[in-house]
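These notes are about the structure you will find just below.
One chain of protein is taken out of this complex; the other chains stay put.
Chain lettering (A and B) follows the sequence in which the chains are written, and residue indices restart at 1 in each chain.
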Amino acid sequence: MATAALTRRGMFARPRATTGWWSWVTTIDHKKIGILYGVTAFVFFLIGGVEALFIRLQLARPDGQVLDAELYNQFFTMHGITMIFMVVMPMGVALMNYFIPLMIGARDVAFPRLNAFSYWVFLFGGIFVYSSFFLGGAPDGGWFGYAPLSRTLPGHGMSYYSLGLQILGIASLAGAVNFIVTILNMRAPGMTFMRMPVFIWMSLVVSFLLLFAMPVLAVALFQLMFDRLFGGNFFNPAVGGDPLLWQHLFWVFGHPEVYILILPAMGIVSEVLPTFSRKPLFGYAAIVFAGVAIGFMGWGVWAHHMFAAGLGPVANTAFALTTMFIAVPTGIKIFNWVGTMWGGSIRLTTAFLFAVGFVAMFIIGGLSGVTHAFVPHDAQQTDTYYIVAHFHYVLFGGAIFGLFGGLYYWWPKVFGRLLGERLGKLHFWLYFIGFNLTFGPMHIVGLQGQPRRIYTYPENMGWDLWNLVMTVGAFVIAVGTLVFIVNAVLSRKRGEEAVADPWDGRTLEWTTPSPPPEYNFSDVPLVTHRDDFWHKKYARTPEGEPVRVFAGAEHADDDEHHHGIHLPSPSYFPALAALGMPFLGYGTVYKILPAMIVGAAILLLGLFGWGLEPSVEE
Amino acid sequence: MSLPEVSTHQQIDELRAEEHHPTPRQYVKVAIVLFVVTAFEVAIYYIEAVGGLLVPLLLLFALIKFVLVVLWFMHLRFDSRLFRRLFVTGMAFALIVFAIVLATFFFRDPGAFTESNGSNGSSSSE
Partner (left out) sequence: MSTHEVAVEGAVHEEHHTSMGLDNVKMAMWAFLGSECLFFGSMISTYLLYRGRTASGPSPHEIYDIPYTSVSSFVLLMSSLTMVLALAAFQRSDDRQGRIWLLATAFLGVTFIGGQIYEFTTFYEEGLALATSPFGSSFFMLTGFHGAHVTVGILMLLSLYGMSAFGRIEGGRSAARPVEMVGLYWHFVDIVWIVIFMIVYLIPE
């Protein structure tokens, strides 16, 4: 192909900056994009956390006066949207972005510019949703936006919801396609499917779930958008619209979404536990197949979110059964994680603590989840704090603990310096105690009937003490987060410098220097085993004891070697194309045709520029 | 989500795809069949005598057209089985999930939601 003939001249010189602000805007390096994702998600984590603190302050005492009902509705809705779509999902994507290519022995993802596009769409989508706070009120109909309430709520809040999640969904879909192709098609020679690290497997399953679930949400959101802005009647019961349709579409997306949130954390834990137990993962194949099984079965349980909607005994029974069954593959995984630790020589690092915390908290959340499979039980608990307790045990005790475990584990690889272990352990224990103080009592007040999403409660319901405890717990979590920030700052300034392989790891990312060079691997690795790096470092004595065959990382980086490596060049166009999204969003919310046209024009301009520039500049 | 291992038959598939691109003549033949089937579809729509067979026949004809376009024009007949699996997985999820979604509207509690809203009254197709 005549790449040279296509070299860009004239008005858009190819960006060349490798440092500074522009280098981040134009980067298409999966590692830099991963960092961008991680930092952005962490900022949203702080914002969503502050919202949670306000909610807890409001509920600390009966008849709270901190927030009024309207603001409370906005805060709990935005807390949910933020934590799900702007924290847990992108934090998982951040780690996938950084480590999928490194763990499969590739130099980048399959579509580097599409990757950058995903990030910018995500960022602009998040800013778009949050701008609603300053433009008359944020979404206030709950994160699952039940119709017909969501179509009739006054103000623009739920219009921002319908368009903002749409924009975030585009980012997820583009990312999913990218990761699927990367994992299937960019693996280093010898990296067969059954040699892939479990994190890669889980990323693949998550990507497929996103691929098939996001379009269903997209349709539901479009329908809500038509209802709110263009007089649609999808969810208008007055003329025969059926609110149940929204529930179906939302949860057909929503239940796979639950696994989208938790599977990356399961993948991380499956990397962290073997490394710090100095044992191979117990039952690799079982964990992999359990993950794939969850991916399939996750499609058959959505109506358990709708047991109170009157689906009738046939549907309720069927979905109760499938819901009980899906606990089986999850149980297999837990069994295998315990088996991995059993008899290992365990190092109690912070990453390991978070991983064990994940397993323990996830068991509690999983068990309270199974209790919802019983329809009468569920009818009793729906919309009480028992549900809130359950999903925080799986999403905070589960996903967030797992993600922090991943952060501690991979931090030295990304930034070249270790996070402090003392502060790390303080962070873990603050989180662990604060988390259980906050969400443990929710089981009790939930069973006693405290409803969720209600901005205040009267005295003498018997909930006062527990609510105060929960609020204290929430602030303990906040202190833990501050400790993490301090730890990160200190590590940046005077953290211990990380060697290539600080944890005696098993997977390919530890063969690269910390941080890895732009091209990842100077030579594409040849993979001969599962846990390949371990097998290159250790041989086995006849008694099965590992013996080290050579010291340190596989090869130091030699500067001579990599001059022939062609990496895709930075580009303005993904960010430019993504910039069209908020224009389209605002234009639609306020029905300003020129803004929509400008947005579409920016999008098209970005896509055309993107299509016409060569991916690699000579 | 079914994933074949990396293996040589994948490469063989790919080679076969390179050799076996249909010729324009074959494309035209397929198009003629598509045209004829469409004509049948529209025709039976107007023939009273078809009666209760109309819906099954329409489904069959649409399926024939669908499969012809996918296999020949989109080359799935000649291309890698991975592509087939990606597409079939999407189709299967869509068919199964939405069949269940629509079925729940049949099975739901008669008392929970009545059909009295709107003017559709006793519409039975839901």
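The working rule: a contact is a pair of C-beta atoms (placed from the backbone, for glycine too) under 8 Å apart; a residue touches a chain by one contact, two chains touch by 3 or more.
These numbers come from a predicted model, not from an experiment.
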The one of A:160, A:234 or A:586 in touch with the missing chain is A:234
Full-complex contact with the absent chain, from A:57, A:114, A:149 or A:433
A:114
Could you please point out the subunit B residues that touch the chain left off the display?
6, 10-11, 14, 21-24, 27-28, 30-31, 34-35, 38, 41-42, 45, 54-55, 58-59, 61-62, 65-66, 69-70, 72-74, 79-80, 82-83, 86-87, 89-91, 93-95, 97-98, 101-102, 105, 118-120, 123-126
Just checking the interface: what residues of subunit A touch the absent partner chain?
1-3, 6, 110-111, 113-114, 117, 170, 173-174, 176-178, 180-181, 184-189, 191, 211-216, 218-220, 222-223, 226-227, 230-234, 236, 239-242, 245, 249, 252, 577, 603-604, 607-608, 610-616
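Quick note on the criterion: only the chains that are shown with their structure count from here on.
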Give, as an integer number of Å, the spacing between the C-alpha centres of subunit B and subunit A.
34
For the complex, which residues does subunit A have touching subunit B?
184, 187, 192-194, 205, 208, 211-212, 237-242, 244, 248-249, 252, 292, 295-296, 299, 303, 309-315
Contact residues on subunit B for subunit A in the complex?
1, 3, 5-6, 82, 89-90, 93, 96-97, 101, 103-105, 107-113, 117-120
